[in-house]
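One structure coming up, written as structure tokens, with questions to follow.
Shown here: the complex without one of its protein chains, the others still in place.
The letters A, B, C and D name the chains in turn, as written, and every chain counts its residues from 1.
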Amino acid sequence: MQLNEFLILSAVLFCTGIYGVLARRNGVLVLMSIELMLNAVNINLVAFAAFTKNVAGQVFALFIITIAAAEVGVGLAIVLLIYRNVRSPNLDEVDQLKG
Amino acid sequence: MNPTVDFHALAPEIVLTATIILVLVVDLFTEDPKLPARVATFGVLGSLVPVLTLAVSGHTRVLFGGAFVVDNYSLVLTGFFLVAAYVTLLLSFDYIGEGDYYQGEYYVLLLTSVLGMVVISSARDLISLFVALETITIPTFVLAAWRKHDTKSNEAGLKYFLIGALSSAIMLYGMSIVFGLSKSTVLAEIHRYATRSTPALFAVAVFLTLVGFAFKVSAVPFHFWAPDTYEGAPTPITAFLSVASKAGGFVALLTIVRLGFFPSGDSWQPILWVLAAASMTLGNLAALRQTNVVRMLAYSSIAQGGFILVPLAVAGDVHGNAAWEAVVIYILIYGAMNLGAFAAVIAAARRTGSADMSTFRGLGRTSPAIATLFTLFLFSLAGIPPLAGWFAKFVMFRAVFEANTTTAVVLGVIAAVNSVIAFFYYAGVARRLWFEDPPEGALVRTSRIPVALGAALGLMATVILVVGVYPQFFARLGQLAFQRS
Amino acid sequence: MHWFDEWALTLAVFVPLAGLAAVLAIPRAQEQAIKITALLTTLVTAGAGIGILIDFNYSHAGRLQFIVNKSWIPTISARYHMGLDGISLPLLLLSMLMTVACVVYSWNHFPEPHNPKAFLALILLLEIGMNGTFVAQDLILFFVFFEVVLLPMFFMIGVWGGPNRQYAAIKFFLFTLFGSALMLVSFLAIFFLSKHQTFQIPQLATLGGAGIARGTQVLVFGGLFLGFAIKVPMFPFHTWLPDAHTEAPTVGSVLLAAILLKLGAYGFIRIALPILPEAARVWAPWIGLLAVIGIIYGALCCLAQSDMKRLIAFSSVSHMGFVMLGIATLTSFGLNAAIFGMVAHGLITGMLFFLAGSVQERYGTREMSRLGGLLNQAPKLGWVLGFCAMASLGLPGLAGFWGEFPSILSSYSPAKLAQGLLNGDPLLTFRIFMVIAAIGTVLAAGYLLMMYQRVAFGSPTAEFERAHIHDINIPEWVAWVPILLLIVALGIYPNLVFHMTNQAVTNVSKVFGG
Amino acid sequence: MWEQQVAFGFLAAAMTAAAFGVVRSRNIVHAALFLVVVLAGAAALYILLAAEFVAWVQVLIYIGAVVVLFLFGIMLTRAPMGEDTRLDNDQRWGAVVVGLFVLGVLIALLVDAFGGKSIHFTNSLVALGRTSHVGQDIFRVFVIPFEVVSMLLLAALVGAVVLARKD
Partner (left out) sequence: MLENVWILPALPAVAFVVILFFGKRSPGKGAAFGITAVGASFVGAIVAVVQWVHRVDHAGGSSQSLGKFAQTFLTTATSGSHAVLPVTESVTWWQNGSLKFSAGTYVDGLTVMMLVVVTLISLLVQVYSIAYMRGDRRYTWYYAALSLFTASMLTLVVADNMLLLLVGWELVGLCSFMLIGHWWEEPANSRAAIKAFLTTRTGDIGLMIGVIILFFTVGSFGIGATNLYATSVHARHDLLLAAAICLMIGIIGKSGQFPLHTWLPDAMAGPTPVSALIHAATMVVAGVYLGARVYPVFFNGFSIGHGGVNFMALIGGTTIIIGAALAFVQTDIKKVLAYSTISQLGYMVMALGVGAWTAAVFHLFTHAFFKALLFLGAGSVSHAAGHTFDMREMGGLRKKMPITFWTFIIGSLALAGIFPLAGFWSKDEILVNAGKNGYSAFLVIGLVGAFLTAAYMTRVVWLTFFGEYRGHEHPHESERLITGPLIVLGVLSVVAGFANAAPLGIEKFKEWVQPTFAFPNVHNAAFDYPKAVLSVGLAVVAIGIAAYYYVNRDEMSFFKGLTERSPVAHAGYTFLVNKYYLDDLYENVIVAFISGSLARASYWVNQHIIDGVVNGIGRGATVTANYTYAYLDQRVVDGAVNEIAHETGAAGGELRRVQSGSVQRYALLLFGGVAVLSLALLLTNTI
């Protein structure tokens, strides 16, 4: 199979993620979009692992999955905190700090 | 591969890990709020011991098939990180102690981040670098938002988190492609691959990888989080972010560029050049307009980051280690003066009750000691002899001259101009401190400087004075870091 | 006295540091203790100076003595290398003397906001930088000392200065910072260009820019030129000076005029000329041109002043013009004149600023239109002012003359230069300079006498008729008498300085066949 | 070979569609469910690439844990369950431009670099993905990262708790 098929798929996912991160207001949705991007990366890695016959790629993917989980945990906590103080999950409503 | 693990080499990490767990336990089972702090401090100091013993024992130790290396380089930086962490702790005690903060948890997170730093200075492959970097970052996301009931602090945490997560995603994408091209995650292999002619994709992949570090060192245009986060976060954390975690980013950058991408110069040099120039200029210009001291320091540290990037950007044309040394020396000195500056800000803010510049007017009259120290740190940042800053700038320019290419010289000129511009806002603060009369009803609180804070101030002041007069200390360290042993 | 040879310069430079520490240690309340400590420190330093003066080997005034050359920053091959020859000696002593005078003078009138502790601390810090600069034999060391001077002066102006002090302080700092940035860059360039890469001034001087392309030399010299010229200050980089002087507290102005301005000119003689002789030849006519412009221009600006202190400030521009003219000729005459000129200007203008300060302290103004009849109300002060004015306008028999005349003399026959201005004959160029400079001496007489007439002659203006103006007081006498005596002594027997400088200067001018 | 090709084509289409769903859906819960589809698809791809261990981890951690977290988040932030037009902010078009731009650049580069390269499915590839093999690699080379990650997770846990708990 063509390596590029996987890579381009991941590129598409990655850019979709980017779009999401930029265009979504809701914090949770932004987090989801980030997950999309990370998945794209994982697909890359696993594909390359298969391509290069080097298991390091898979290991890398595993680490990413783990850390992503931690990230999501922290991220959600922060969104929650904000929601508790600002009463809104929307990111564009937090802009006290500027200039 | 040797199944037996060299625990001496791992001792610093082990001590730190043990400390973290200990702190957690202590926090669970005691009421004394001071105890976790003490434990954390001793842990940090304790993990300095094996660093010293390793330094004494000399020879380089390669573990896990080259994924993890303990050599002078990593030892110097580990030492730096631990000291920085220690100072940060000194700054934190009273700050955290006085607010209604979670104490034990605070130290757990701080130490975890430090653990990441200690690891990153010995990490020699993409995976370790990535993991270490995240370990540095993720706890600080939380710490930035630590003042739970202050929406600014929350905002600081949020912004830091989002930009951080994004840039690590980008970095990962880059790393994945680097892996795909070089067929390995070990830097040595990548180095070998980079010596060949590479496709354009490699250059872009390198760039995407660098983005992650650029974010950590808050290089323009990946700096947006910095001012807001610095302003919102608890000041000790700001100090920590602007020194330790930033240095972490630089170390990773240094490692990956020097041991990984170095051979394909035109993939990373232009990028770093642009980042350096942009950071210096924009950082300085933005700093001119600030009315909040912390925010001003945030921009100033962006600019300083730009200065640190200069030697890296020209490293490709420098024979020998002058450029690398310049980076390390600059990091060491920068750490000292910036920590000092933030310590001074904390001390001053305890007096004036705010970090707003207008409240600092006439501080030279109301509390001369703090004002004097603050001034010292500011002018050291401005690079005026005999304060350590001049030497940092000096080695930077030296590297530029060593490279002696047109691009290098242009960058040098930009740096020179910026170092003059920078004087404006540093002097601006000094002006408020000394030339202006205190606002009526000044001296909000005339609380004494707490011991820990005083210790931090004194320590940093001594460092910048001694190093300023006898820079050989740090110069030698920088030299050692890149000596084969 | 072997140990002394080893330690003399280190003492001369770092005794003030010890004093500084002591001063900082004493609590702010005990002003008397602070003052005494500061005074003792400066005296001890001066003592070291005397020791050097005695121990100095005049038969070899041309070579460095009291050399101390230790490792400092090996990684960038910068060394703790100090030494002094006939060029450094008079300036070093000058700076020691003036510092003592300043401490004494400010004994019981510190400018607002009082705070003697900080004030004296800054003076001591200044002394470290000034003394160090004059004896440093390593470019980096030189740079560091050169810069050390900035901060104290910045704060002296900014904190104890006049109404417009912030502007003046920042301006002063920016100019000099800019200059020294360029200077540092040039130093680095020299380092990397020089055959065996070194920062040691003597070695570089012996190399004499060997192996550096002429064009490059000219460029690098340009950097040095800016760095030093701003400090001197030469037209048109002088604009920071009047503001700085006008706003600075008396003692600040004194040190600024007496010592700080010398650092720049000294830099030319010690570094720029010997290390880059080729470039010096190319630049000489231009330096000369700026110098004479400065002479006339400064004098004219003086004539337009109504503020006594500002007038004296501009007169510095004019006088340093003579110094630079002397340097520009690249001859032993010129350089001797330049150094003598620096010493003389240091003493005389320093005194003038002291006097301006005392006048302001007594009348509360420096507006010459409001002053008058000083000779009536405080005769002694008036006569001393007259004396200094005469000395400053270069009256033979007083120190000022020996800076002016030889420098004019020297510009009659400068060293062999490639070409003058506009590809003209260098000889002609410099002879024109000579005439212009000579005219400058008359203008000098003009503005100084005008100042003296307005301030001292006539009878007091209505507003001060009743005012009780007390004459010179003890601290002032103590601070001034040595300076006044020196002005006379040097004027009558100039060899006091020339026999120090001559050999050393000849070494420099040898290269130019001057 | 063709069946893999077909499977890939099917998965790719589904994942892309779902991804668009995640970023375009007007209903947060739907978005979360779309995300599940994407993640599952990714897992399937891993199987396809003979990385079984990774695939299982993907299923367990992502679908098992992360998505649940998201759902909790949605609940706790009282997000409107139904249709909500105001899920997007004002810079959508900027986002589109940037996204497409990056995509273009990436595809161009990828084609340039890996055009014609193909993955060979051999036994060695299958062996590569085996859990044992992966485990060995982790514990031979990546011990430190592994340990560090554990500390990181601990810290993240502590931190998340501190931030999230009411007080």
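Please note the rule applied: contacts are C-beta pairs under 8 Å (C-beta built on N, C-alpha and C of every residue); 3 or more make two chains touch, one makes a residue touch a chain.
It should be emphasised that the depicted structure is a prediction, and the values quoted were computed from it without experimental measurement.
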{"item": "Shown chains touched by the chain that is not drawn here", "value": "A, B, C, D"}
{"item": "Candidate in contact with the missing chain, chosen from C:161, C:285 or C:406", "value": "C:406"}
{"item": "Residue touching the undisplayed chain, where the options are C:304, C:418 or C:489", "value": "C:304"}
{"item": "Contact residue for the chain not shown (choose from B:222, B:434 or B:482)", "value": "B:222"}
{"item": "Residue in contact with the excluded chain [from C:174, C:421 or C:469]", "value": "C:174"}
{"item": "Identified contact with the non-displayed chain, of C:369, C:453 or C:473", "value": "C:453"}
{"item": "Residues from subunit D at the interface with the omitted partner, ascending", "value": "89, 91, 94-95, 98, 101-102, 105, 108-109, 112"}
{"item": "Contact footprint on subunit B, counting only the chain that is left out", "value": "158-159, 162-163, 166-167, 170, 199-200, 203-204, 207-208, 211, 221-222, 224-225, 227-228, 266-267, 270-271, 274, 282, 285-286, 288-289, 421, 424-425, 427-428, 431"}
{"item": "Residue ranges of subunit C at the interface with the undisplayed chain", "value": "164, 166-167, 170-171, 174-175, 235-237, 239, 242, 297, 300-305, 332-333, 336, 373, 375-376, 390, 395-397, 401-402, 405-406, 408-409, 412-413, 434-435, 438-439, 441-443, 445-447, 449-450, 453, 456-459, 493-495, 498-499, 502, 506, 509"}
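One rule holds in what follows: only the chains that are shown with their structure count from here on.
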{"item": "Interface with more contacting C-beta pairs, comparing B-D to B-C", "value": "B-D"}
{"item": "Distance between chain centroids, defined by C-alpha means - subunit B, subunit C (Å)", "value": "43"}
{"item": "Where subunit A and subunit D are represented by their mean Cα positions, the distance between them in whole Å", "value": "7"}
{"item": "Subunit A and subunit C, separation of their C-alpha mean positions in angstrom", "value": "66"}
{"item": "For subunit B, residues contacting two or more additional chains", "value": "127, 131, 134, 138, 141-142, 145, 148, 157, 180"}
{"item": "Subunit C residues counted as touching two or more neighbouring chains", "value": "none"}
{"item": "Complex contacts: residues of subunit B adjacent to subunit A", "value": "126-127, 130-131, 134, 138, 141-142, 145, 148-149, 151-152, 154-159, 161-162, 165-166, 169-170, 172-173, 175-177, 179-180, 183-185, 227-228, 231-232, 289-290, 295"}
{"item": "Subunit C-touching residues of subunit B, taken from the complex the two chains share", "value": "325, 364-365, 368, 379, 384-386, 390-391, 394-395, 397-398, 401-402, 404, 412, 416, 419-420, 423, 427, 431, 434-435, 470-472, 475-476, 478-479"}
{"item": "Subunit B - residues contacting subunit D, complex", "value": "1, 5, 10, 13, 17, 20, 24, 63-65, 67-68, 102, 105, 108-109, 112, 115-116, 119, 123, 125, 127-128, 131-132, 134-135, 138-139, 141-143, 145-146, 148, 157, 180-181, 199-202, 204"}
